[in-house]
Structure formats: C-alpha cells, structure tokens
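First the structure, then my questions, so here it is.
Of the protein chains in this complex, one is absent; all others appear in place.
Take a look at subunit A:
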Amino acid sequence: MSHNKSEISEQTVLMIAVRDNQDREAFGALFDHFAPRLKGFIMRTGCSAPQAEEIVQDVMLTVWRKASMFDPHRAQVSAWIYQIARNRHIDIVRKESRPVPEELAEDPGAEPDASQILAVEQEAGKLKAALSSLRPEQRDMIEKAYLGELTHQEISDQTGLPLGTIKSRIRLGLERLRHELKGLRE
C-alpha cells in the first residue's frame, strides 16, 4: 500500500529522468499514467473524445519540450501537468495565448533536496486524501472550479461550502511553498 512513503514517488523519478536525460522510456511510462487521466479530465468540460485526445497530445508534447522547467521541490508532477493542461486547453479552444507568470528557474547544478521533494509529495498526498473524503456533489463542485467551469465570482460564492478542509490544507502547503520560493529568490 504505502510501503514507499519515505521514497520519492515513481512519477517524480520518471519526470526527472525525462528532464535530465530525455529518457523516452520514462516519458512513455508517464504517458501511460497521465494520458487517460488527462483525457477523462478534459472530457469533463464537455469536450468530445477526439478533441480531448488532440489536447492530451499537445499537453504531453509540451511536457516533453518544457521538461527543463520541472522543479520537484515546488511542484508535484501532477500539479505541473495540470497547469500545462489548463494553459494548452485554453490556448487551443480560445485561440489566444494565456498570460503566464515569469518562470523561476532552479539554480543550475543545484543538488536535489530529497526531503523537500518528499514534503511536497506528502502535502499533495494529504490533499488527495481530503478530496477522497468529500461527498460526490462537493467534489463535483471543486472539479468544476478547477476545470474553469465556474467564474471567479461563483468560486468566491462557493467558499465555505466544500472547501473547508482543502483550504486549510492549501494554507499549510502555502507556508512551506513560501519558504521554498524565498530560497529561490535569494
């Protein structure tokens, strides 16, 4: 079950192999894991299956090409791919280029800090657990919000409803992330 709790997750290891060695086998394994999830996720916005596959193809190609930007000290693979998926989805559907923040690059040659990577993964694991404890309609609402199906006003009106546990989780994660980001800036 959770025998590898003290080890870095398989996906992070695969993504680092893609980033550092352009490892195709690792990329193929990431595809096997993420492509069906991405397809399901994107289809929940009402996309047809072929359209969703077109976006998945684009997202995975972006993952390969932008691998150098992946920083496991700040983001889980799934979080990083989530943002790429939202950006590419919008760029393709709206045919406009989404404004994105300046990238923060890791110090070249910086040694990976396993405990920091693990901390990020544990935080995300707790989030996932919190998600699984939601009632289906609560999860549905959150999914709608993070799939861009709600306006920010609607998201704001929803707060306090299903977001309780998750918001406190985010806040906890925030403290850690803030610390990490400060380290990057200095």
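Criterion: a residue touches a chain if its C-beta (ideal position, glycine included) is under 8 Å from a C-beta of that chain, and two chains touch if they have at least 3 such contacts; residues count from 1.
Just so it is clear, contacts and distances are computed from a predicted model.
Participant: As a check of understanding, state which of "Branched-chain amino acid transport system ATP-binding protein", "OB-fold domain-containing protein", "ABC transporter permease" or "Transcriptional regulator" is the UniProt name of the chain not shown.
Facilitator: So the chain that does not appear here would be "Transcriptional regulator", according to UniProt.
Participant: Can you work out which residue in A:26, A:118 or A:142 touches the chain that's missing from view?
Facilitator: Residue touching the chain left out of view: A:142.
Participant: Tell me which stretches of subunit A touch the chain missing from the display.
Facilitator: 24, 27-28, 31-32, 34-41, 43-44, 49, 52-53, 56-57, 60-61, 64-65, 74-83, 85-87, 89-90, 96-104, 120, 123-124, 127-128, 131-132, 142-143, 145-152, 155-156, 159, 166-167, 170-171, 173-174, 177-178, 180-182, 185
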